[in-house]
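A single protein chain has been removed from this complex, and every other one stays in its place.
Labels run A and B following the written order; every chain starts at residue 1.
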Amino acid sequence: MGTRYIWFIAPAVIVTVAIIIFPWMFTIYMSLHDWQVTGARTFIGLDNYVSAFADRRFIAAIWRTGLYAVFSVTLPVILGTAAATVFHHEFPLRGLLRGIFIMPMMATPVAVALVWAMMFHPQLGVLNYLLKSVGLPPSLWVYSPNTVLPALAMVETWQWTPLVMLIVLGGLATLPVEPYESARIDGAQPWQTFVYITLPLVMPVILVAVVLRTIDALKAFDLIFTITQGGPGTASETLNIYLYLKAFSFYQIGQASAIVVIFFVMIVALSLGALALRERTRWT
Amino acid sequence: MATHETAPSTKSRRRLFAQAAALVGMTGGLAACGGETAPAAAPTTAPAAAPTAAAAATKPAAAPTTAPAAAAGGGFDWKKYKGESLSVLLVTSPRADVLTKNQKEFEELTGIKVEADVVPEQQQRQKTVIEFTSGNPSFDITQISLHVQKSLVGKGKWMLDLNPLLKDASMTTPDLAFDDFGKPSVSYSTQSDGRMDTMPNNLDFWILYYNKEIFEKKGLKPPQTHDELVAAAKAIHDPKGGMYGFAARGLKNANVPVWTGLLHGWGADTLDPKDMSLKTTTDEAIAAATLYKELLSKYSPEGVAGFNWNECQTAFMQGTVGLWYDGIGFATPLEDATKSKVVGKVGYILTPKGPKAQHAAMFGDGIGITNASKKKGPAWLYLQWATNKANQARLLSSGGGSPARQSAYTSPDATKNLTVPKEWFDTLVASTKVGRPGLPEIIPVTEFRDIFGVALTNMISGADPKAELTKATEEFKPVLEKSIKG
Partner (left out) sequence: MDVMQAVGPSVAPLRSLSPWPRLRAQARRGLILGVAVFILVMPALFVFLWMLSLALKPDVENTAYPPIFIPRSPTLDSFRQILDGSPIGRYTMNSAVVAGGSTLIALILGVPAGYGIAKSQQRGMLGFVLIARMTPALSYLIPWFIMFRAIGLNNTLTALVITHLVIGLPVVIWVMVGFFDGLPRDLEEAAAVDGASPWQAFWHVALPLGRPGIVVASLLAFIFSWNNFIFAVVLAGRETRTLPVLVFNTLTFERLAFGPLAAAAILVTLPVLIVTVLVQRQIVVGMTAGAVKS
């Protein structure tokens, strides 16, 4: 079976390699060099990697990225799964409402991020007005180091819950009928049916969503860059933002390249971890 | 520069030299005026300057359609590069607005087609570095933020030294009158090795904006000193009533000029240019940082740690902020009723005096030609047009900046067309006399701003100024040393 389909796959692989091989080689090469934009380039071995791990800001960025990813994976996955079970029902105007629900995921991130930035304004923003009008105390949202990560994760959740919803909806659509019939005969409550039958059955699909979300959350850039650029201070400086700073503000290309390599290894490791988890649930 | 591609014929050079010499003699008197820090208006020199300045300023503006404004310059051939085209990279700013709005004038004058690309500051800085490093930039001309890009551009020798061109009478219109440019702006444009790789274009001073209505209600006088500044902010501040005493940038990187501007009040800077040593943990630096901390943590709107100029401006425009410390270029929107609720209520005053001195933090930009450009001749014509008296006067009257040319300040056109209050203009003139560079002239300015910016933001949330500055200095020192060595 194997080789018959090679010519279906080969063109896509060749083109992909052609596009990304030079950047990869360049990045690895640069990560071993000290390159000043105004001139000399010297080979320095693994020094860039050593100094990256000695860099407090880099280490802090790793933890921050992890925290941000935890928020922006769990919230969309929980809400997206809930939304999928809701949209799995039939009700009037379902198509239109489902369309509106998935709009955030389709909208241009830079555009919506700028609108969110205006809504977050601590004195003039509409969000604090809404909080006040329902009797809640105002928040500083992205304007305080203490609340900036959850606030950004909230936008990320707003934007990417629809994707999880679509994936889980797909899972729900292919569920077998039999377990539900026996549950009905046994007189199970709807929530019992959901917890004991639906959830385990769609778990592999949910884990697909987890893998995709993990990759995207670790790499999140547009939103954070547009709203806070990593601030206040360094409170929302994730790895990708720090990378941007190193490469495009400080022009420390060697350092930045080392960070890319470390970052990439982390993303692959975490994704493989999530995939392995998925394989396990599949067989149990 | 002897092998300059666009070196003109000796004949025309000789012919024009005489005229240039005549003009130099005529305007020579102007050069003497302006002391160390008094570049611009210097009203005392007005009588001497007025005739030439006013005449020249109106000329190109008045007669763009009858293109041979060249005639005015005594036969300078503006049309010698007719049919060429230029690629110009500008930064979104009132300076760029003036140039793009009047671009047709240059195209008609010279027959050169201009393709101007205007991008936000951050993108322009990135783009220039990436393109220069690639060795073959896609633009012939670019604007340069002197306070950020100067040292880097100088070290890379990426831009053309304009001094030889200035001396070349066949290339330079007598109308240019280089003496008209204030001394501080010329020295700001000049590298430490004497190369001048940008034409001085604009200086940006920091001033204090205050809300007259609030001040009257509270019976306050505009603050003249640091102490009065704190007292006024304190008197106004009432967050429960939706009123805030003070606003300034808290966002890292953007906030560093606030601190260095306050530090000037001690007559001090963050770097000693002689031995390139950092002066960021001195008693003065700590005192300025403590003042910054007090103003921003006690008397500013909640969330100021995330404020850049735009949030400050938006808050000030609502009439809910008493004082705002930032660059001088914000008058136009403040006086625009479709955007602002404080039209006619804004006071513009000089940066208050500190314990030892009074200065206005100064920033600036120039415009220059890339060394790799194959169209240096046409590009030089563009530079001459871009920084001519008419355009500099337009810049002033738009309220968008402080032109490098002294004649702009005495140009009747500029003051007549002024779209912002006279008070703003007076503060600008006063600022030019006490201007002092707001950022150190080093290559890693961005790292400097970033690292010390983080320290300042941390102070707003309660961190100790001395500890933060010490930590930041330790972090930045190796970066600076490396840039000096490398």
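Couple of notes before you dig in:
Keep in mind that, in the parts below, a contact is a pair of C-beta atoms (placed from the backbone, for glycine too) under 8 Å apart; a residue touches a chain by one contact, two chains touch by 3 or more.
Model, not experiment: these values are computed from the prediction.
Checked against the full complex, the one of A:I44, A:V70, A:L131 or A:L175 touching the unshown chain is A:L175. When the whole complex is considered, the residue among A:L46, A:V110 or A:L136 that touches the unshown chain is A:V110.
Touching the chain that is not shown, out of B:T92, B:S297, B:N371 or B:T470: B:T92 (per the contact rule at the top).
Within chain B, the residues in touch with the undisplayed chain are 87, 91-94, 115, 117, 119-121, 123, 126-127, 130, 134, 136, 138, 310-311, 313-314, 317-318, 329-330, 332-333, 337-341, 400. Contacts to the hidden chain, counted on chain A, fall at residues 1-2, 4-9, 11-13, 15-16, 19-20, 22-24, 26-27, 82-83, 85-91, 95-104, 106-112, 114-116, 118-119, 123-124, 126, 129, 158, 166-177, 180-181, 183-185, 187, 189-190, 193-194, 198, 205, 208-209, 215, 219, 221-222, 226, 240, 243-244, 247-248, 253, 256-257, 260, 263-264, 267-268, 271.
Note that in this section only the chains that are shown with their structure count from here on.
If you check the complex, the residues on chain A that touch chain B are 36-40, 121-124, 140-145, 148, 228-234, 245, 248-251. Chain B makes touch with chain A in their complex at residues 126, 129, 132-133, 152, 155-156, 242, 250-252, 301-307, 311, 314-315, 318, 320, 443-444, 446-447, 450, 454, 457-458, 460-461, 486.
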